[in-house]
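Data first, discussion second: the structure below is written as structure tokens.
A single protein chain has been removed from this complex, and every other one stays in its place.
The block that comes next holds subunit A.
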Amino acid sequence: MSEPRRTALDALHRALGATMTDFAGWDMPLRYASERDEHTAVRTRAGLFDLSHMGEITVTGPAAGEALDHALVGHISALAVGRARYTMICAPDGGILDDLIVYRLGDEEYMVVANASNAQVVLDAVTERAAGFDAAVRDDRDAYALLAVQGPNSPAILKSVTDADLDGLKYYAGLPGTVAGVPALIARTGYTGEDGFELFVAPADAEKLWQALTEAGADAGLVPCGLSCRDTLRLEAGMPLYGHELTTALTPFDAGLGRVVKFDKPGDFVGREALTAAAAKAEATPPRKLVGLVAEGRRVPRAGYPVVAGGEVVGEVTSGAPSPTLGKPIAMAYVDAAHAAPGSLGVGVDIRGTHEPYEVVALPFYKRQR
């Protein structure tokens, strides 16, 4: 194992007393103080995250959009400039290699943002798949630091340090601008279930931006937030996490996200044949379904725990945590179709040998008021 990589904000995290954790080869803040307090801050006020471990890949050229249409499952070339899309990249057999957000930055420029754990796989696959197109693929992982401001107070906080038109910036849109004197790509995206922004900046500018946002947010209740609360926030919001709800063993249809696959886009794309079959199979014989589980007791389900009904194993937990918002343990799990309907009776989780009762619910667990 090589030394974990450190973000441009590493010294700052340590000065703040963060508990650090190895995440996909990066030394990242897990929490600064109480992860439950950080979670609540994002739900009710605002939180500031360092997400510089995410992997940016830039694709440019006259056929950049066509190259991405071929490499990914979405209809990327149909994106308007300034808009973003949630999509996936699949193996030829239809298995999910990663879930991604793609931003169209210009007529001939796209930025693909991959999970840290998969960034190299995505870079290699996109590079290989784009080879026949008039497009260039650039590894921009070291070109960006990524800060996120999330929570209901995040628009007001950001407005105080930028002249950019945030009111005109829709969810899943991005525009270049200046924040606290720092050139940034400002995106209205996130992984918390709250309104918020992600700011892609040069690593050299990251500390200045972090400090400016900390000052701007002080009166609005903004606190630094680590990956621990990011995980409980996304879980409450029913958002999948690669390596848990999404793996190479699953197709987007298995994950209930078949809508990201655009069969009607022009040209061929990697995985089309396998995904066509996967779509038909999901229609004919419903696979295990991704559902929400809410505990009646207080013991917490963890990834890998069996879901049981009538003494039989009928599924598996993929993510679980005590939910700060619901005040109960929650989980996402793949469950046999026969037991997957909300309200299904007699479903439990085998928590280290004891079957604890759980309620099957529709995802998400939490939806913000708009």
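In this section, a contact is a pair of C-beta atoms (placed from the backbone, for glycine too) under 8 Å apart; a residue touches a chain by one contact, two chains touch by 3 or more; residues count from 1.
Keep in mind that, in the parts below, contacts and distances are computed from a predicted model.
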(request) Consult the UniProt record of the chain that does not appear here and report its protein name from "Multicomponent K+:H+ antiporter subunit G", "Glycine cleavage system H protein", "Carbohydrate ABC transporter membrane protein 2 (CUT1 family)" or "Carbon-monoxide dehydrogenase medium subunit". (result) "Glycine cleavage system H protein"
(request) Among A:7, A:52, A:154 or A:232, choose the residue that contacts the chain missing from this document, as touch is defined above. (result) A:232
(request) Could you tell me which of A:6, A:36 or A:138 touches the chain that is not displayed? (result) A:36
(request) Quick one: say which of A:28, A:213 or A:300 touches the chain that got left out. (result) A:300
(request) For the chain that got dropped from the picture, name the residues of subunit A it touches. (result) 19, 30-31, 34-36, 228, 231-232, 298-300, 302, 321-322, 352
